[in-house]
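Below is one structure, written out as C-alpha cells, with a few remarks after it.
One protein chain omitted, others in place.
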Amino acid sequence: MATMTARTVPADRAAGAPRSTRTARTLLYGTLILGLLATLAPFAWMFLGSVKPTGEIVAHPSTWLPDSPTLVNFDRLLSKQNFGLYFFNSSLVAMACVMGNLLFCSMAGYALAKIEFAGKRVLFSLVLTMLIIPGVTTFVPLFVLVSNMGLSNSYLGLILPFLVTPLGVFLMRQFVHDIPDSLVEAARLDGAGEVRTFLSVILPLCRPALATLAILTFLAQWNNFLWPLVVAQTEEHYTLPVALALFSVGANGTNYGLLLAGAVTVVTPIILLFLVLQKHFIQGIANTGIK
Amino acid sequence: MAWGFCSPFVALFATFGVWPVFSSLSMSVTDITSRDVRTPFSVNFVGLDNYSALFADPTFVRAVLNTLYFVAVGIPLTMVIALALAVALNSGIRRAKALFRVGYFAPVVTSIVAVAVVWRYLYKPDGMINSALAAIGIHGPDWLNDPHWSMPALILMAVWRHFGIPMVIFLAGLQSVPAELHEAARMDGATRWRAFRSITLPLLRPTTLIVAILLSISYLQFFEEPFVMTSGGPLDSTVSISYYAYRQFGFGNYGLASAASYVLVTAIALLSFVQFRIFRAKV
C-alpha cells in the first residue's frame, strides 16, 4: 500500500477528449457555476447589505445592490473603542485552542492508534461517548466547575475547556490508525523512541488531518458565543461574537446594518484562513501515499 | 509511555469533559430546578420519572419525530450533494478548481445570525426563492409560516450550511483513489458510472463512515436553524429535541432538560452504531 504514490490524474486528461466529452464538460461547468451562484447568493446579500444603511436593508421589497452605498456600519462598528481588543481576544482564544488541539489530540490519537496499553479501549470508548454529548447538556455544571476553579473572567477560563476535544482525538486516532504499521516499525527498528517516532514520522504524515482539525477548531472557537458570554465577566475578555451581539441586538430591535457589518468582519478572517490552508486540507491525503 | 502521550489530553478531558457529563447525568434522575442551583445536593432522586414525563409530553414526542424527519432527509441529501460536488471538482473539471472549492465551502464559515437574516428574506412569500420558482411557473408556499413547508425550508438551509465540510473530506478521500485503477477499469470497457460504483465508492467507504458519523452528530443536535428562524413554529413543526431541551433549561427545569439531552445522546449512539455496522461490515 505504501508504494502507491501515484499522483491523481483526471481520468480523461491523457487522451484528447472526444467531442461528446467536451459537451458534457461544458454542461458540467454550467451546472457548477449555477450551483456556485446559488450557494453564494446569501453570502453576497450579506456583503452587499453591510454597505447599505439600515433602512435599505429592511426595505420591502428588498434589493441586491445598494442604492446609496455607505461605510457607516463599519465606521460605527470599528469606532467602538475596544474593537481591537475584542479582535485580539477572539484570535488569542481561537489560536490557543487550535494549538492545544493539534498537539494534545495528535499525541493522544497516536497513543490510541499505535501503542498497546492498559485502559486504551476504555479511554477510546469514553472519547466516542463524549463525542455525542450536546454542549447544552453540560453547560451549567461546566460553568460551576470553571468558576470554582477561580477561572471565570480569565483567558484560561475561555480556553481550557476547549483545549482538547473528543472530536480532535477521534479524527487524529482514525487518521494515525490508517498509517501503515510498517512505517512506525521501521522507525522503531532504526532506534527511534516513541517521542522521536511521533515527531519525525507520525506528525509530518498527519499534515492533512492536522489542517482539518485546525480549521474545525478555529471555526468552532471563532464563532463560539454562549461560553464567552457567560465566562467573561467584564468587557476586557469579550470576544468578537459577544461584542457584536452587544452592539447590534437590542431588547426590542436589531440593528441590521451593524449586524451584517459585524458578520462580514467575523467571517473574513476564516475565509482567509481557509484560503491559506486549503491545499493541506484537501491534497495532503493523496501525497502521503496511504489508504 | 502511552499514558505519557495521553496525559495532557486525559487530564483536560476528565476535568472539563467527563466530570460535567456525570453531573448532568445525575441531574437527569433528580427533580433539580433553578431553585436548587445554590444547594444542588438537597434535591430528590426521582429515578426515571423525568424520562417518562418526557414521553408523556406531546411536544417532546413531536420534537423526536421532527428530529428524525430532519435527520432522515438531511443526512442523505447532504452526503449526495457533497459527494457529487467532490467528484465533479476532483475529476470533472480542470479550470478554477480552487475557486469552486472555496466558493462551495464558504457557507460553512458564515455566522448563523447573519445568515438567518438573509434566509428569512429569501423565504418570504414574495422573496427571492419564490420569485425564482415563479419564473418557472411554480407558485411557491409561504415557507416559514406553513407547517408543511417550514421543515423542508430549514432542511434546505441546513444542507446549504453543512455540505462544505463533507465535500472537502470526500475530496481528500477521492484524491487517495489511485487514478490507475480507474483507467484500468475504463480500458476494460467499464462505463464511467460502473467504474465509479465498483471502484471509487468501495474505496471511499472509510471516508463515508467519518462523514456519516460527523453529520449524524451535528444533525441530530439540530438546534440553530429553529432557534434563529422559527422558534420551533409554526405549530411546533420545527421543534427539535435540542431545542426542546434548551427551552426546558430556560424554564429552569434542569432535571427534565438533562433527561431530554440524554434521550438525544442515546439516539446519536444508536445511529452511530448502525453506521459502524453498515460501513465497516464489508471492509
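Observations
Letters A and B name the chains as they come in the text, with residue numbers starting at 1 for each one.
Rule of thumb we're sticking to: a contact is a pair of C-beta atoms (placed from the backbone, for glycine too) under 8 Å apart; a residue touches a chain by one contact, two chains touch by 3 or more.
Everything that follows uses one rule, which is that contacts and distances are computed from a predicted model.
Per the UniProt record, the chain missing from the shown structure is "Sugar ABC transporter substrate-binding protein", taken from the list "ABC transmembrane type-1 domain-containing protein", "Methanethiol oxidase", "Cytochrome c" or "Sugar ABC transporter substrate-binding protein".
Of the listed residues B:6, B:54, B:71 or B:144, the one in contact with the hidden chain in the full complex is B:144.
Of the listed residues A:24, A:156, A:230 or A:271, the one in contact with the hidden chain in the full complex is A:230. Check B:37, B:134, B:184 or B:278 against the missing chain and you find that the one touching it is B:37. Contact with the undisplayed chain is limited, among B:111, B:130 or B:230, to B:230.
Seen from chain A, the chain kept out of the figure touches residues 54-55, 58-60, 121-122, 124-126, 128-129, 139-140, 143-144, 146-148, 152, 225-226, 229-230, 233-235, 242, 245-246, 249-256. Residues of chain B that touch the chain left out of the display are 21-23, 25-26, 28-31, 33-39, 41-45, 59, 120, 142, 144-145, 230-231, 233-236, 247, 250-253, 269, 273, 276.
Following the convention adopted for this analysis, only the chains that are shown with their structure count from here on.
Centre-to-centre spacing of chain A and chain B amounts to 16 Å, using the average Cα coordinate of each chain.
By the touch rule above, chain B contacts chain A in their complex via residues 1-3, 5-6, 8-10, 12-13, 15-21, 23-24, 27, 37, 85, 88-94, 98, 100-115, 117-119, 121-122, 126-128, 160, 165, 168-169, 171-180, 182-183, 186, 192, 203, 206, 210, 217, 221, 223, 242, 245-246, 249, 254, 257-258, 261-262, 264-265, 268-269, 272.
Put simply, chain A touches chain B in their complex at residues 4, 6-11, 13-14, 25, 28-29, 32, 35-36, 39-43, 45-46, 49, 61-62, 100, 103-105, 107-108, 110-112, 115-117, 119-120, 123, 126-134, 136-142, 144-146, 160-164, 166, 169, 171, 174, 178, 194, 198, 208, 212, 216, 219, 223, 241, 245, 256, 259-260, 262-264, 266-267, 270-271, 274-275, 278, 281-286, 290-291.
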